[in-house]
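Note sheet for the following structure.
With one protein chain held back, the other chains of the complex are shown just where they sit.
Going in written order, the chains are labelled A and B, and every chain counts its residues from 1.
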Amino acid sequence: MKSKLLIALMVGAMSWTAASAEPAVETVKIGCVAPLTGPQAHLGKDIENGARLAVDTINATKPTLAGKPVQFVLQVEDDAADPKTATVVAQKLVDDGAKGVVGHLNSGASIPASRIYADNDIPQVSPASTAVAYTHQGFKTTFRLMANDSQQGRALGQYATHLGKRVAVVDDRTAYGQGLIDEVVKGVKAAGGEVVAREYTTDKSTDFTAILTSLKAKKPDVVVFGGMDPQAAPMVRQLHTLGMKIPFIGGDGMQTAEFIKLAGPAAEGSIGSSPGLPIDKMPGGAEFTKRFGERFGKIQIYAPFAHDSAVVLIQAMLRAGSAEPEKYLPELARTQLDGVIGPIAFDDQGDLKDGPVTLYQVKKGKWQAVETVGGPAAKAAAK
Amino acid sequence: MDVLLQQLVNGLILGSLYALVALGYTMVYGILELINFAHGEIVMLGALVSVTVLGVLVAAGVPVPLALLLALAAAVLVCMATGVLVERIAYRPLRNAPRLAPLITAIGVSIVLQNLAMILWGRQYLSFPPVLAPQVYAWHGASVSNVQLLIVAVAALTMGTLLLLVQRTRLGRAMRATAQNREVAGLMGVDVNRVIAATFAVGSALAAVAGLLIASYYGIAHYNMGFLLGLKAFSAAVLGGIGNIPGALLGGLLLGVIESLGAGYIGDLTGGFLGSHYQDIFAFFILILVLIFRPSGLLGERVADRA
Partner (left out) sequence: MPDLLPNRFYRDPRLAWAAYAALAALLLTLPFLVDAGMGRSWVRILDFALLYVMLALGLNIVVGFAGLLDLGYVAFYAVGAYFYAILASPQLGIHLPFWALLPLGAGVACLFGVLLGAPTLRLRGDYLAIVTLGFGEIIRIFLNNLNAPFNLTNGPQGINMIDPVRIAGHSLTRPIEILGLKLPGTHTHYYLFLILTLGVIFVAIRLQGSRIGRAWAAIREDEVAAEAMGINTRNMKLLAFAMGATFGGLGGGLFAAFQGFVSPESFTLMESIMILCMVVLGGMGHIPGVILGAILVTILPELLRYIGPLQEGLIGRVAVDPADLRMLLFGVALVAVMLFRPQGLWPSPVRARELHPANPDEVRQEQEALYDAER
């Protein structure tokens, strides 16, 4: 209660000071939702900071909407990475009059929340949710700036087939792992490879010897795992214990520093993919790293994507000359601009057109980019 | 054939870890008829403490064998203290309360330990320092690593010591007497409260050993690792006959082998209808089947069902 009052007072005070300086400044509220508590709090903060940088930078240019000066205000909410809480804060943003939303992080939170935004015709741009279903619900208001699991899975499948025709896959039976592996399987088939075995585990398991032993019997050339680093690390260790010396590949869930720390020397040579370009290959990467670093420090993963999400929303409002969703939503869908992360345009579903996926390999205990698949930026980065 | 052999090896190693944890459940149940839900969390504590201590010592340049022993000692101490404390605070006051009460506190204690560990150690996974360079031996087409052999050896040694303790010492005799009849044992001059505390201490020490072994085998430790492990170990204890020490051994090994073979062959056996996604179901199915059809377990003789 108190903090609500406090925010109201602060917003009041801010609009009052603004009003005293320049009489007719309008404010437009942009929502920003991510987990700010819990295990992913640092990633949520990354999103908040990225969006904040964008909003402040645009505000400093004294923007106008239909000739009237305007300031954008970021309202940050915490969804705790929980589907139920996500709907509660989505409702809160709707009530508080947010005109657009940057968020959420987890697909499991973005999907239930998107229904509330869609019911109230508020555009939502997620900087991080990659589940295919998020933009495929038939809502006109859902957008995202990251290659989805389908784009990533296909890239992984193609790359795996490239290393060896006989591919074995393991998924961790989470929405993420299963969705990713389903697409990997399609990618492998499209590239002319063969899926020789599909095994399953859970996101709480540590013992994979049984499933790896059955994989071994099928003599695969390469193993692809859809899951997170706490499982990937012991899995790659056990792969070695069982004497299987074949490439181990995974998605962005294991393309983390944590994976190398947990797997130790066994991590060497493993391959992991991640949507988007590596930050140093992004067209605006160096400049963004500097600007972000001065104010917030180190970038986790999502800051550039959150930054561009806010920019895309605000630019659409400016082009339409209105912050009313019915006016600027068509402009948002027509977005064509060069963001920090590369060229941004949406397809009919609201997905990033040609979202790039980058593959990394552990070399000397560090992830090193080896190849970028897809995306108009890939060509530019290759030059 | 070499696949089957490898799956048996996998199962026996997993099973010896289950057995070590199952002993803790069975000892407490034998004496108090209480499912100590928090036992899995004690294993987790053992793992986290040993990983932390080992990390510090290795970084300080202490030789590896000494560092391992010290880490084990630290884990055993912390676990024993926690186990005894939990008994004193959460279980002893409810010894004569209705059955539901200690069971609910046990769940509560489990949640408390898990969340305390999370606040103390954080949510990230801890990695076990790479003190043992893994070496793989091939044997009839199956691979076994030195770490795995060490785990089986330590587990066997620990369990042997426990059997000696229970069968040959004064304390062991007091434990057996208390398990048979607490009242009469008390009349015969056994300090029942101390015996129960000692049971918790011994069970927790075993949990500490199990925690260290599990962390070193899988290379990771995490505040959340205890609960599912605890449930499976409890299923193993029930399978062998709860309250029965050799039963816990047998149940643990059997469960490990069943899980391994199950995950490896269920896909082929059911024509692909069920796959290894159902791996975690085996423990629960066994638990339910045993409880319904033979509540005394494989080796148990005591009548477990007293309504």
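Everything that follows uses one rule, which is that a residue touches a chain if its C-beta (ideal position, glycine included) is under 8 Å from a C-beta of that chain, and two chains touch if they have at least 3 such contacts.
Note that the structure is a prediction, hence the values are computed from the model and not measured.
Residue in contact with the omitted chain (choice from A:Q91, A:Q300 or A:Q349): A:Q91.
In the complete assembly, the contact with the undisplayed chain comes from A:A133, out of A:V73, A:A133 or A:L163.
Within the whole complex, the absent chain has one touching residue among A:G179, A:G193 or A:P304, and that is A:G179.
Set against the missing chain, the residues B:A142, B:A208 or B:L287 yield one that touches it, B:L287. From the options A:L74, A:I111 or A:V224, the residue with contact to the chain not on display is A:I111. The chain not shown here touches chain B at positions 33-35, 89-90, 93-94, 96-105, 107-112, 114-116, 118-119, 181, 183, 231, 234-235, 272-273, 275, 277-278, 280-281, 284-285, 287-288, 291-292, 295, 304-307.
The chain not shown here touches chain A at positions 1-4, 36-38, 41, 78, 80, 83-85, 87-89, 91-92, 94-96, 108, 111-112, 115, 119, 131, 133, 137-138, 173-175, 177-179, 200.
Here, only the chains that are shown with their structure count from here on.
Taking each chain's centre as the average of its CA atoms, chain A and chain B sit 40 Å apart. Per the touch definition, chain B reaches chain A in the complex via residues 3, 6-7, 10-11, 13-14, 123-125, 127, 130, 134, 136, 138, 143, 145, 147-148, 214, 218-220, 222, 224-225, 228, 259-265, 267, 275-277, 279-280. Interface residues of chain A facing chain B in the complex, by the touch rule stated above, are 38-39, 173, 198-202, 204-207, 209-211, 213-214, 216-217, 229-230, 233-234, 237, 240-243, 258, 261-265.
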